[in-house]
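Complex shown without one protein chain; remaining protein chains in place.
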Amino acid sequence: MSQDRRVESYDRGRIEDVGRWKDWAKHKPGMWAFYLHRFTGLVLSFYLVMHLAVLGTGFWLGHEEYTAILQGLESLYIVRVLEIGLFAAFVFHALNGIRIVMFDMTIGLDIQEQLFYLSIALSFAIVVAGVPFFLL
Amino acid sequence: MATTEETQKPDAATATDEETATLEVFRYVPEEDDEPYFETFEIETFEGMTVLDALIKIRDEQDPSLTIRHSCRMARCGSDAVYINGTQRLACNTQVREVGDPVKVEPLPRFDVIRDLVVEMNEFYDRMESVEPWFQPDHEPETGEEYLQSPENRRNIDTVLDCIWCGACTSSCSPAATDSDFPGPAALAKAYRFYKDEREGEETRKRRLEMLESSHGIYRCHTQFNCTEVCPKGISPTEAIMEMSRDAVKEKLRFWR
Partner (left out) sequence: MSTKPSKTAGWNWFLQRATGVALVVLLGFHFAVEHFIVGAHHITAENTVERITHGLIQGDHVLGQITINMPAFLYQASAILLLAFSIFHGMYGVYNILMEQDALKKYRQPLKYFFIVFSIALFIQGVLIFLAFFEPFWEIYDPR
């Protein structure tokens, strides 16, 4: 803070205190929704960049290399498990995103907690139903 | 019959008011300490004792150097917002026996500490000022000497008018913490109070909306609902911000049509 402090004061910091992690157990559902939304958003953005980089082989190297790289990656078990994570991130981000758009239209502001639990429950159900598609 | 006796025992204990509570209080005196620390106090409690009562009792009986800002003691002035057991609350509006034991009292998070539980509020007041929280009518009233407001219009701002500038919501809001250009929930709820006031006229309403629409204005709200959870007066700044951003976007779409 470059604000002029009119009295001497002790700056406990802002960046390291963000979210008051040491009190994480006291966080309310709305805050958890925010954390999860931001985290999944960052995961998806990172994946988008990586995805375009990997698929770029199709243009820059050629079709055989494209097939070889995709099959090579998919043969790794860890990649398939991570894909479930990606799917989970998308499903939660989508459902919670709908929740946020509802708020923007000033719908359901007073049932925000229930909506958050609903989005968690729905994403859990959808991801569990989707697991076989990724592992088989 | 032994069971009834057992169940009656704790009741009897509360009736005689012989309970004690442990208070862990954040201490920092700039002239003496390099770093803040926590000091533990044991006090006797009574039915209906608030955290502020407890702190005053400690100051009176145990450590006269304990500093806390307070005035009305009835949740009216907003000077004693502190961080009690992980939530921003008014000390005078929180029962010692209801928040659990020990009671951990800290100054408002993300505000700079001047001494013990007293924080530097100027930055918060700057945020409040940035939304121009004063009445700016377009023109003089046509008839009579008074600015008349319809009861329906007044009802819109019934809750946001209760704001006591305690700073609890702004302390709980993470975008307000990381972005010093963001006015924060209290200021935006205050802006809503004037935005909704019909006596100000269309011109001022447009201007206010434009001002709030800056890239570090209403759109920085991430609907965390922390402000709504901690407000001691039951105001929902989230709701106010959402309504303003909805209106702002509607206005834009209307131009486009």
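Think of it as A and B in the order they're written, each chain with its own count starting at 1.
Keep in mind that, in the parts below, contacts are C-beta pairs under 8 Å (C-beta built on N, C-alpha and C of every residue); 3 or more make two chains touch, one makes a residue touch a chain.
Nothing here was measured: the structure is a model prediction, and the numbers come from that model.
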Checklist outcome for this item: Only these shown chains touch the missing one, namely A, B
Next on the checklist: For the chain left out of this view, which of B:56, B:77 or B:249 touches it?
Outcome noted: B:249
Checklist entry - Which residue numbers on subunit B touch the omitted chain? => result 126-127, 129-131, 175, 178-183, 210-217, 219-220, 245, 248-249, 252-253
Checklist outcome for this item: Touching the unshown chain, subunit A contributes residues 1, 14-15, 38, 41-42, 44-45, 48-49, 52-53, 55-56, 58-60, 62-64, 66-67, 70-71, 74-75, 80, 83, 87, 90, 94, 97-98, 101, 104, 130, 132-134, 136
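By our rule, only the chains that are shown with their structure count from here on.
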Next on the checklist: Centroid of subunit A to centroid of subunit B, CA atoms only: how many Å?
Outcome noted: 30
Checklist outcome for this item: Residue positions on subunit A within touch of subunit B in the complex are 1, 3-12, 14-15, 17-20, 23, 25-26, 28-31, 33-34, 37-38, 100, 103-106, 109, 112
Item to check | Residue numbers on subunit B that touch subunit A, as the complex places them | outcome: 28, 30, 36, 85-87, 109-110, 112-114, 119-120, 122-123, 126, 174, 177-178, 180, 222-226, 228-229, 236, 238-239, 242-243, 245-246, 249
